[in-house]
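Missing here is one protein chain; the remaining ones are kept as they sit in the complex.
Here the chain labels run A and B in written order, and each chain numbers its own residues starting at 1.
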Amino acid sequence: MSELTIKNTGQMISTETIDGDIATLNLGPTHPATHGIFQNILKVDGERILSAEPTIGYIHRAFEKLAERRPYNQITPITDRLNYCSSPINNIGWHLTVEKLAGIEVPKRVDYMRVIVMELARIADHLVCNSVIGVDTGALTGFTYMFQEREKIYELYEEICGARLTTNLGRIGGFERDFSPTFHTKLNKFLAEFPDNFEEFDRLLTRNRIFMDRVIGAGPITAERALEYSFSGPNLRAAGVDYDVRVMNPYCSYQDFDFDIPVGKDGDTYDRFVVRQEEIRQSLRIIRQALDKMPAGDFHANVPEFYLPPKEEVYRSMESLIYHFKIVMGETAIPAGEVYYSVEGGNGELGYYLVSDGGRTPYRLHFRRPCFIYYQAYPEMIIDSVLSDAILTMSSMNVIAGELDA
Amino acid sequence: MVKTVDAPDGIEGQGFFATSLDKVIGIARSNSIWPLPFATSCCGIEFMATMGANYDLARFGSERLAFTPRQTDLLMVMGTISKKMAPVLKQVYDQMAEPKWVLSVGACACSGGIFDTYSVLQGIDKVIPVDVYVPGCPPRPEQIIEGLMKIQELAKNESLRRRDSDEYKTMLESYNIYSAEK
Partner (left out) sequence: MDNQQLLAHIAALTGSEPNAVEDTYGMLNVHLETSSLLRVVEGLKTKDQFIYLTDICASHYPDRVGAEFEVIYHLHNLVANQRVRLKVALPEAQLSLPTLTGLYAGANWMERETFDFYGVIFEGHPDLRRILNMDDMDYHPLRKQYALEDETRTDKNDTFFGR
């Protein structure tokens, strides 16, 4: 192990080189291997990385300032664009935050419907990450197969909300409509076919000698360092800490479901890959339980101030017309207060810190974005490894640029 | 049943086919456009779906994606471009060799989209000339394919002298892009 000295910028740098020549490499913002735009200036000695200096902000869209301008139901589309591979989780997390602040209780059916949608989103997110790990090691077949499965999940989203990727799904108080019979048919077909296709993908990579030799030991991080860096999600669980917001602070009736939390050992790329594979299986388990035990009831809470009334009522009744007008124009009153609410996003603890002053738009909305927080540890994870392992580490951490920069 | 590209109008005979050069070059260019996916955000994921098996962009000749500007023809800008990224985009555009086309995919690339903020460039046509705009947030893969097909139309019907014309040079100069010989 080489000597590591900490420079005054906090960057770790190794000082041993083979022949004294240090090359500076710009893993620039546009690069095929960086999935998303962020820059890393690497100092390399041959292939060995001595230091890394990340620069982010190339897709900073000022979500937090934008949220101060928009009424509460219009913020859902911008939460979509945080971790856009699993947008329903962001949407539902936001709705849960507002419901907590406003004191809205949703029926149990809504909870179960939300759980199904969120677990589908989690499957979609992990499929992207794992297929991309395959692509970065040269295994492109898995990518093609798993994106077909993602198309099936897109069709399920389209049944619920009409959109494929940035879903703007649900409303404060529930859903726009109940799950249609077509949705149930498609979901049952998905649950019947997906496990076989997924296991085929799994057999391609998980116990593949070449893949294992390639990714085991790439970009490790210990559990203590991961906690110091406030890691969360699959990256933290791969390092060995079983922290999952669904279990620690259950929301949306997650306590009713029986599922396991997969935990790794070394926190390297192989552990992150296997943890995500296992989480997909656990998500399927949760979806099946939610479908089986789905309670009857309403698909939305009875909150006319937040939830748009049905259009027939708007044309007939005065109160509905007024509520419709107020909601669309964004004049709904939210009680003043501040709340911090977090959900388990595809990448970890996605938190919303909302301060309301009783007005029509939030006074302050801060997104606690897991990607932003754990990407800080990237230089430490790739010091003293080779360049190709650095690429793998970056893709296995599932850095989504939208969530990194917000 | 494989659909092949129709031959252009020309005079055919035993062992020869005579037509005008620009038609042949037009067909060759339009059916072998190699794209550079400049994917920054959500539209990039829709592009990945377009490249996937279901929508398959490779059918249109765009089989070889490369992330190098030196070997590609079409710059597909997909996603929000912030002001921090704009110089990078311009540099990538400058490095591409003529003939090159630009496809702006998504509302953010066309006009800034829903992000009317201090940090987002309100449309990439503020820094580079754009040929086809594909609206949507994100556009469906079918729309991205339609955008590519319009680029194919442009490539097929483009005059061979267009890139050397004064009008084109003036247009580039309005974007502060100066050609090498000056």
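Definition applied: a residue touches a chain if its C-beta (ideal position, glycine included) is under 8 Å from a C-beta of that chain, and two chains touch if they have at least 3 such contacts.
Model, not experiment: these values are computed from the prediction.
K.L.:
Omitted chain: which shown chains does it touch?
P.N.:
A, B
K.L.:
One chain is left out of this view; which of A:229, A:257 or A:323 touches it in the full complex?
P.N.:
A:229
K.L.:
Given that one chain is not shown, which residue among B:31, B:119 or B:143 touches it?
P.N.:
Of the listed residues, the one touching the omitted chain is B:119.
K.L.:
Of A:222, A:249 or A:317, which residue touches the hidden chain?
P.N.:
That would be A:249, which touches the missing chain.
K.L.:
Spell out the interface residues on chain A facing the chain that's missing from view.
P.N.:
8-11, 56-57, 60, 62, 64-66, 68-69, 100, 225, 227-231, 241, 243, 248-249, 337-340, 342, 349, 351, 353, 355, 363-364, 366, 368, 372-377, 405-406
K.L.:
Hey, which chain B residues sit against the chain that's not shown?
P.N.:
Per the touch rule, chain B residues meeting the hidden chain are 83-84, 116-119, 122.
Convention: only the chains that are shown with their structure count from here on.
K.L.:
Of all residues in chain A, which touch chain B in the complex?
P.N.:
Against chain B, the touching part of chain A is residues 28-32, 36-37, 57-62, 65-66, 77-78, 80-81, 84-85, 128, 143-144, 147-148, 150-151, 154, 164-166, 401-402.
K.L.:
Spell out the residues on chain B that touch chain A in their complex, using ranges where they run on.
P.N.:
38, 40-42, 44-46, 48-49, 52-54, 67, 79-80, 82, 84-85, 88, 92, 114-115, 117-120, 137-138, 140
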